[in-house]
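Remarks on the structure that follows.
Right, chain A next:
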Amino acid sequence: MKCLLQIMMIWLSGICASFGQNTINLGLQLEPPNLDPTSGAAAAIDEVVYGNIFEGLVRINQKGEVVPGLALFWELSTDGRSYVFHLADGVKFHDGELFDAEDVRYSFNRARAAGSTNAKKYIFEPIVNIDVFDPLTVMITLNHARTDFLFNLGLGDAVIVNESSAANNAFNPIGTGPFKFDKWVRGNSINIVRNDNYWGGAPSLVSATFKIITDPLSAYTAMMAGDIDAFPNYPAPENLFLFNNDANFEVVIGLTAGETILATNNKKAPFDDILVRKAMAHAINRTELINGAMFGNAVPIGTHFAPDHPDYVDMTELYPHNLSKAREYLKDAGYQDGFTVSLKLPPPIYARRTGELIAYQLEKIGIHVEIENMEWAQWIDQVLRNRNFDLTIVSHVEPMDINIYANANYYFGYDNQEFQKIIADIDESSDPRLTSELYKKAQIKIAEDAVNGYLFQLGKYGVWKNNVRGMWDNYPIRSNDLRNVYFEGGN
Partner candidate 1 sequence: MSLLNIQGLLLSIHGSEILSNVAIGVEEGQIVAIVGESGSGKSMTASAVMQLVPNGAEMSGNVWFMDDNLLDKTEAEMCDVRKNHIGMVFQEPMTALNPVQTIGKQVIEAVRLADKSLSKDQAREKAELMLHKVGLEQTRFPLNTYPHKLSGGQRQRVVIAIALSQNPRLLIADEPTTALDVTTQSQIMKLLKKLVKQENMGLLLISHDLAVVAEVADHIVIMRNGKVIEQGNTDIFFNEMSDDYSKELFAASKLTFKDKKSEKSSDIILDIKNLKKDYKLSGSKKLRAVDNVSFRLKKGENIGLVGESGCGKSTLVRCILGVEAYKSGEILLNGEVFDGQKELRKHINAVFQDPFGSFNPRHMVKRVVAEPFYLIDTPLSSTEQLSKVEEMLNHVGLNADDMDKYSHEFSGGQRQRIAIARALITEPSVIVLDEATSALDVLIREQILELLENLSENLGISYLFISHDLTTVRNITDRVLVMKDGIIVEQGPTNEIYNNPQHPYTNTLLEASPDITKALNDKRNELDDNFV
Partner candidate 2 sequence: MLRFISKRLLSLFSTLFVATIVIFLMIEVVPGDPAAFMMGLSTNTEAADALRAELGLNAGVLERYFGWVTGMLSGDFGISYTYRVPVSGLIFDRMLVSVPLTVYALILSTVIAIPVGVIAASRRGTAVDTTLMGVAQVGVAVPNFWFAILLVLLFSTSLQWFSAGGFPGWEAGFWLCLKSLTLPAISLALPQAAILSRVMRSSVLEVMNEDYMRTARAKGLSERQALLRHGLRNALIPVLTILGLQFSFLLAGGIIIESIFSIPGLGRLVFQSIAQRDLIVVKSVVTLLVMAVVMITFIVDLAYAVVDPRLREGSN
């Protein structure tokens, strides 16, 4: 029996060798709660389904650019309010249903309806009209021009779903993408297989398995043991160098859209005093944070904007690490003897490690920080909803989310009319050059106001076997689009 098994295994491995590998095992640290990207905000959903199972009218590529998706091309009216999308022909959902313009209308109407559970309902708010001209042409009219509308349509929250299957997408996702959902062993793995009828040319992988590996120790051992071919976002930057030293692996350190900030409760004393915030900004030593917490694998930021974005302004030298200056500001604010604050930390390891370092750094200027580790649920409850906090550390992983500073009710409570005006202008702007200028202005404004402590952009630590090709280097959005992934040396 055992002997037979061995023979079988040798035979099987022979097959694999002769045909080249065409299935991939990917490591995923967080299991998605469900597989419906249009409901809920879990990034882990997009990491599995975006671009693989579901597609939107447009797609975001790994450089963060908007490229055609289900809409092969589009026209924008001169007032910037109306988009006419020309859809790909012959596209079928995985269940065989034909995709057409009605699906676009259905998907967007569903997302903006009252009672929608779409986490980014705001994307659809500017829509006033969706006109289906014919099955392959749809016009979307906005209340006013929005330069970010197309980009937003590329997000996972705006993927196109079919009316007949939408309700079950949470556990049986039906999309139009190059991969079909196969099965999900909860807590263990999610399997997707090639969609041979894919309209855009089938991918080279026959199937892909996302293995859920929550524990960073397992992540390491699973990689080393070869159980995993690729870990798109490896959870333990501290031992990345071991893979770097190993010729069997390739390590690609890229960027995510995650601005990691020391979020500060601007409505609460003493942080309502800009001097205090400036003092803190000077007390923060980004180099030490990045070395200590991220083991050198992160890019410092001085404002709430992705450093690889063309509009990014480097504000890191606005408040350089300078303890005496920091103390001076504190003294000016009347806190020469310091004060005690709490620092509520959510579970991710970057937050916990950075938190310990921040506490140590602030201690040096007399701000005594009491760390309170908490779960996400508690953090959301206390920090995000009830704004019951002094300081916290969190990574804002949504792309282009500087507009959150315009919301005076957002948890860090930055209520500045000047800034709100800038964002409003961005919303109104239909001129990309102007928009770009406004974004820069916005970045400078929040940096100057030291709304939060801007620490670093979260890195994306890609680790894969050295024959894996076509993985994303960066996470402009959370996606592991596998359409271009293949094994070198395979067929």
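In picking the candidates, the idea was that all candidates are chains of the complex that A comes from, given by their letters.
Please note the rule applied: a residue touches a chain if its C-beta (ideal position, glycine included) is under 8 Å from a C-beta of that chain, and two chains touch if they have at least 3 such contacts; residues count from 1.
Not measured: the values here are computed from a predicted model.
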| chain A: touching candidate in this complex (1 or 2) | 2
| field | Complex contact set, residues of chain A against candidate 2 | value | 2, 5, 31, 33-34, 39-43, 115-122, 170-171, 185-189, 211-215, 217-218, 221-222, 224-225, 227, 347, 375-378, 380-381, 384-385, 394, 396, 398, 404, 407, 409-410
